[in-house]
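Complex shown without one protein chain; remaining protein chains in place.
A, B, C and D label the chains in the order they appear, each numbered from 1.
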Amino acid sequence: MVGIIGSAVILGSFILSLYAFMQVKSGNTHIAHYFNFINTESLKIGFDFQVDQLSSIFLLIITGVGFLIHVYSTSYMHEEESKDFAKYFAYLNLFVFSMLLLVMGANYIIMFIGWEGVGLCSYLLIGFWFKNNHYNDAAKKAFVMNRIGDLGFLLAVFWLVSKLGTANYTDVFANVKNLTATDITGITLLLFLGATGKSAQIPLYTWLPDAMAGPTPVSALIHAATMVTAGIYMIARSNILFTMAEVTQPVIAMVGLATALLAATIALKQNDIKKVLAYSTVSQLGYMFLGLGVGAYTGAVFHVMTHAFFKALLFLGAGSVIHAMGGEQDMRNMGGLKKYMSITHLTFLLGCIAIAGIPPFSGFFSKDEILAAAFAKNPVYWVLGVLGALMTAFYMFRLYAMTFRGQFRGTHEQAHHLHESPAAITIPLSILAILAVVGGLVGIPAVFKEGGHRLEAFLQPIFAGSNDYIKAKGHSHHLSHSTEYILMAVSVLGALIALGYAWSKFSKYQKAAAEEETGLAKVLANKWYVDELYNSIIVKPVQSLGTFFNNVVEKRGIDGIVNGVGRAVNYGSRQIRLLQSGQIGTYVLLMIIGALLLFIIQLFV
Amino acid sequence: MSVTQILFWFLSLLAIGGAVMVVASRNPVHSILYLIITFFAISGHYVLLNAQFLAIVNIIVYAGAIMVLFLFVVMLMNLNAESEPPSKSKYLLYSGVIAGCSLLLIMVAAIKKSDAASQLTQLKDGEVGLISNLGKTLFTDFVFPFEISSVLFLSAMIGAVIISKKETGTETENL
Amino acid sequence: MNAIILTAVWGIIMMFGGVFFKRKSTALYWAVAGIVLVLAANFYELVNQQPFIEINVREMLHFNSFNLTFITVALASTLLYFLLSGRDIEKVGSNVSEYFALIFFVLCGVCISATFNTLLTLFLGIEIMSIPLYILTGSDKRNLKSNEAALKYFLMGSFSTGIMLMGIVFVYGGNSAGSFFIDNINLGEGKLPVLVAIGLVLLMVSMAFKVSAAPFHFWTPDVYDGAPTVFTSFMATIVKAAGFIAFIRLFEYGFGKAQTQWQVLIAIITAATLFIGNLTAVFQQSVKRMLAYSSIAQAGFMLLAIFALNDIAKEGLVLYTAAYSLASIGIFAILIRMNDYTVDGFNGLARQQPLLAAAATICLLSLTGIPLTAGFTSKFFMLLAAVKNGHHLWLVIFAVLCAAVSAYYYFRVIQAMYFKEPGADVIINGVTPAFKYLLVIVAALIIILGLFPGAITNWLHY
Amino acid sequence: MFGNYITIPHLLIFIPLITGLLTFFIKKDSSAKAWSLFSAILTFVVSFTSLLYSKDAALSGLTFNYEWLKFIGASFSVGLDGTGRLLTLLTAIAFPLIMVATYKTNYKNAAAFYGLMLLSQAGLMGVFLSLDALLFYFFWELALIPVYFLCSRWGGEKRIQATFKFFVYTFAGSLLMLVGIIYTYLQTKGTPYAEHSFSISAFHTVMLSAADQSWLFWLFFAAFAIKMPVFPFHTWQPDAYEQSPTAVTMVLSGIMVKMGLFGVIRWLLPVFPLAAIQYDNIVIGLSVIGIIYASLVAIKQDDLKRLVAYSSIAHIGLMSAALFTTKPVAIEGVMIQMFSHGINIIGLWIVIDLLEKQLGVRRISQLGGVAHKAPFLTIALLVIAFANIALPLTNAFVGELMMFNGLFQFNKWYAAVAGISIILAAVYMLNMIKNVFLGEANTLTQTVKEISLNEKIVLSVILVAIFMVGIYPQPFFDLTKESVTYITTKLK
Partner (left out) sequence: MPISYYIILSVALFCIGVVGVLTRRNAIIIFMCIELMLNAANLLLVAFSKMHHLALGLNFPTLASEAQVFVFFIMVVAAAEVSVGLAIIVMIYRNIHSVDINFLNRLKN
């Protein structure tokens, strides 16, 4: 019942956003002012919503994928007792609400409200099974790291407000020219810090893999399809700022690229099926930031969309596998599931191909667009990007092969109830699979078909400012078709090779007795020890500083002084009262001395 | 140096010497006798200042009544040199002497640099000190203090009585 | 004038009363009657600005609304004192009516030293005030503490008398007018002649002694501690107040114009008094002794009036004497009836006698100077006067910090009464309903004065 | 209004005062409770009606003036401006909430307890209403005394020392302020009756040289800084909160600390604008240090009360920093935050109190897994906690947004450093939530029961307030607009 309501609501909003999309498509975007959130002489924040091309795309993704995942959840979560089941859907809907708030807000404050709202929901959903304290820690980690990003976001907003006196997109983007270079650099860097938090980029990415503690549909919706793309949305939204920020763009590109590679390398050696997908998500997000960094905003958004499709698909597929395996997540104990769960297998395979970037699947188009732009900016980017692509292909097919090919390596009772998942699971899988296959066709690059890139055309008004700016600057050199062909060929070919290698290596995978990782492999298996690093350079010092303040500064230092005064008074009292010796002689003597003092002061000073 | 000056110096030395002995001598009885000497010297000064009335009163009241009363009390308690054994710690003694001397020093030093010091005082002549004048002043201008000092005497009298009256009962605490 | 005559006369009546009264309590009734009479007479004089019978005192006394108001306050507090603690005076010794007689003589001295106009009457007034007190201090003859206190008080008191006389002599010798009248010896802003300066210092020392200001306060704790508590209560309040009135009168009319030349001395004395009084009180275990030190501390605050020496200071001083006397009399009245004078003796008083505890608390709060009580208003006036005077602001800061310290020892008693468990079964005895009501009245008066200090100060401008 | 002699300010002061005094004479504990609750609600109604007159919200708003001490120019004049209305409203809301929330706890000798509570309410009202420096000082102390008795009579085992420290500390501070008041008073212009005047208008128009301001400022600041408290004057607070009975802790932390901020708003900034600007860096620096310091210390606290105490220090630090930026946006933020902080922290105390009443412990390390047995309590706590760390759409967000904004305008780096506190706040709050409510229930927390109806009602009221302010704060801005503009013009 609850599930139906929950899903129905989202379906409704999906239909509405379709309607909104049609409206926008027919060219009338709209900003709706509801009421004044804050309205004082010094600060005016309206509770305004804005529906334009960018937000409508995201609306579709969120509500669409969201709806599918709701449906999926109705079956996936049915073991939960009804109370928790209801709670789960409540959280999920709350998440969709905040996400919509985020993308529909017409100023940075409303966006921030959604921004933190989704953080909250991710916190709640990661820690959904709150009996387990590891999950709670993961949830806490996610929230705190997001908070770090949020601080950057806030400061950026303050900066904007203090310079321009407003946080409305329209006003801000209209008055960008009033900002000095330092302002823009600072603002964009801070915004980017916010993005790294939300979208799991270096240095704040470590929460995302841990976030897999949550239920798998949550990982699919929040930690793959929607929330983590908020950062991309935000930067795409304020693209004009970033286009003008000469300093920031390379930073974004490099960080994105580094993240893509780092995460890819880690993914190579993970055995937890969800962990692999998590790192692949991080890596894909890295690509998106690369795209943003090189000014390929459309490409980034495009990749967001396609990624939403196939990554959601992959996660849900993984979920269906885990479901079948009775909660088992270690790929080493899987294998040969092909014959038990055909639909899952098929859809999963499609997803893998899509993400590996094999034409004409969706992943190919979006990733290729980004890579092309990267090449245009700086060939090195492209080389590294392709390297990452190869790794992607490799680990995805490693995953696929270990899971579905070869012999089943699990226990017997697992083998017993291996079964295909119910319709509520398979239908969303199929739909997403279709999208993953065809989704790329909205953005066919010009080399194949002039004007084939409908998405670009659609989003054109959003990025017009940036494009004009670049034109004005005059360094917008397009690649010749031939180079583009070559680039594509290289990347696709590489991908195929990597794919084949993975296939050959893992389709006959057997569990070795005790495979002790060594050297680089060990490092990768342990995720480059980044968590440990953070722990030792940030968490530990903060903790010990707190202890120091609490035990030393507070008790001995400040409070010590305060109490010390009291003790001093007591001590002084005990000493002074000894003057009162009881002897008249002493008394008179002291009196005389006092009198002498007065005499001296009066007569000789 | 005129007779008066000689007298002045003699009396002054007598007074100071007596005073010192009052403080110095161990035996209370001696102290009292020295004090009487001092008082006589002071009375002599009064005469010298032509204040006969005060001179007489001083001798009658002080040297006569008061000191006799003292003497009587001392005799009653038969105090003697042993009644006040020298205390172990001498610091109070020394510091006391030092303090007193420095007080003297400071005052004298101050007076030395004051112009008032040069002012003269009138010795032999000057009628103010005579009983007739004083009596007149006392019973005209000073009638109120004169009357009110009776209150002083009354209270002193009552005090003396209730203090020295024998109280019945044992030692009490905390009243 | 009325007050002086009547107190003297009534003192004599009480003295002879000792012969005729059959029962101890009769003396109390007569005493109360007498004080009421005197109070009325003095109030009449205050209102009409003239006594029943004009006596030509040759300007040796000077009556104005200021000192008449003060006398009224003093007499009123004495009345309260009689009503609250009269019964306890009877417990001191066999000859009750003589004690009352002495108290009346003291009051006579109070009146004189509040209205003196020449150094002679000052001297006489102070003496008339002091000599009966020597006796009252020693009145508990079997109690060695009392004896000791009496002797200490007497010796040091007469020593200070000697100093005062020397001071008077120098002032007399120093001023060219050759007169004892305090407004004749007021020489104006010019540099004081050395002789007068010496005299001034000596007078300041002796007055400081009388009001127990440091470093001339040493007699106070011992004497207040040793004396029978009833009389301590009297000494610590009314007599000390009179001392202050004399002090300010002498230094305002006598040396007011040359204030800048001796102000620093008063500043030092004030600071020392506040410091020693408050600090030493902190450690005391016996409430009686603690109150003795607190009286020194309060004296420090009153000294601010002499430091400031302006109209507000005088208003404030009268107010302060009233507030301080009220509170102290109240707290002493309770203390007298306690079995155990230590702070722990008060443990759990609130459980046994909530009303008493409440009254005591109000008195203590007033002594601490918490708003809504007279104590605050008077302290406030003192600070106001001192700040208005404009010099030595450090003294004011120092004073308030000391006031904060004073909270320490006053609140120890409050804590004992309210937050500690009672030790003995009965910790206070002889609590009659009348006693309670009187305490309530005292508390009420404290609050009223705290809200409407005008009730007193208006009379000053009458 | 209701004639010239009974104005709303009077009702606000005298209803609690008189009812409080009467309470002492009630014999039965239960009836004492009921009676005081009734009075508190009555006060709330009155203060609520005062909002209806929010148009004439200048300092001369709903004033009444009675020549109290003519001859020194002090008068019993009380009035409501925007700020006052906000804080009196807070006081008026808080007391009924507190009383209902602690209705179950039976304080022995309840009559005295509730009497003192009401008296302290009267004192607080007076502080927020008085338009006369001397009167202000009066109430400033009067609010303190009942709390002193409450804490050291009904508090924990170390109550007497803790409370006494608190008392002497604040007393010393306020005495310094008294000296400051007097000195300033002597510089004011007179009234027809007296050469000087204590009235707020006289104080706000007094001409003080920069030199005078620069030391008078510290006399006043001492009192306010101790009351708020600003680092490093804060050490009385954790002990006091820990030791005093929860009802009183709520009053202390919910309302009393606002006295300090209010003092700054009403007296310090308008009277010593030059000094305020001269020393802004010192004060803000201290506050910012305090924010980080307190947050770090809070992370290490094991006692729930101490945790909340330190978090409160951090929040107050932010408010004081924002005040001294003298940026209008920041001051508006402070205004609304004073209200929000009061609501949130009282909510936290209520939850803690409910736990302590059930389990008898406050140590985080001894708790855990409460959520299983008491979902409503947990949800309430979650909301309040997230409000406390300023999550959007909760009340604290609005305030902190604006305060940080102002701080940023004043100096980027202060804002950046202070901003770290929102991360640390998340850390200690989530730690607390995790260790107390989540995880497996231990033997002790097995026994937790869901809370009763009236407790649910109280908490729901608080939640409603949280969201109301968080989603539609505008009314509060309208309420305090005049006062803010007034101050900022003063500071020009």
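One rule holds in what follows: contacts are C-beta pairs under 8 Å (C-beta built on N, C-alpha and C of every residue); 3 or more make two chains touch, one makes a residue touch a chain.
In this text, all values refer to a predicted model and were calculated from it rather than measured experimentally.
J.: Name every displayed chain that the left-out chain is in contact with.
T.: A, B, C
J.: In the complete assembly, which of A:M1, A:A472 or A:L578 touches the absent chain?
T.: Residue touching the absent chain, from the options given: A:L578.
J.: Pick from C:T26, C:S65, C:S94 or C:S158: which residue touches the chain that isn't shown?
T.: Within the whole complex, the residue contacting the unshown chain is C:S158.
J.: Looking beyond the chains shown, say which of C:G173, C:G256 or C:G423 touches the absent one.
T.: Spelled out, the listed residue whose C-beta touches the missing chain is C:G173.
J.: Return the single residue from C:E45, C:E98 or C:D225 that touches the missing chain.
T.: Only one listed residue reaches the unshown chain, and that is C:D225.
J.: Contact with the hidden chain only, please: which chain B residues?
T.: Contact residues on chain B toward the absent chain are 4-5, 8, 12, 15-16, 19-20, 22-23, 28, 31-32, 35, 38-39, 42, 45-46, 49-51, 53-54, 57-58, 61-62, 65-66, 69-70, 73-74, 76-77, 79, 83-84, 87, 92-93, 95-97, 99-101, 103-104, 107-108, 111-112, 116-123, 126, 128-129, 133-134, 136-138, 141-142, 145, 149, 152-153, 155-157, 159-160, 163-164.
J.: Residues on chain A that touch the omitted chain in the whole complex?
T.: Within chain A, the residues that touch the unshown chain are 577-578, 580-585, 588-589, 592.
J.: List every residue of chain C that touches the chain not included in the displayed model.
T.: Residue positions of chain C that touch the missing chain: 120, 123-124, 127, 131, 134-135, 138, 141-142, 144-145, 147-152, 154-155, 158-159, 161-163, 165-166, 168-170, 172-173, 176, 178-180, 195, 221-222, 225-226.
Just so we're on the same page, only the chains that are shown with their structure count from here on.
J.: Taking the mean of the C-alpha atoms as each chain's centre, how many Å separate chain A from chain D?
T.: For chain A versus chain D, the centre distance works out to 39 Å.
J.: Two or more other chains touching the same residue: where does that happen in chain A?
T.: Residue numbers touching two or more other chains: 586, 593, 595, 599, 603.
J.: If a residue has to touch 2 or more other chains to count, which residues of chain C qualify?
T.: 194, 197-198, 408
J.: So in the complex, which bits of chain B are touching chain A?
T.: 92, 95-96, 99-100, 102-103, 106-107, 110
J.: Chain C touches which residues of chain B in the complex?
T.: So the residues of chain B touching chain C come out as 107, 110-111, 113-116, 141-145, 148-149, 151-152, 154-156, 158-159, 161-163, 165, 167-175.
J.: Given the complex with chain D, which residues does chain C contribute to the contact?
T.: Chain C residues touching chain D: 312, 365, 370-372, 376, 380, 383-384, 387-388, 393, 396-397, 400-401, 403-404, 407-408, 411, 415, 418-419, 453-454, 457-458.
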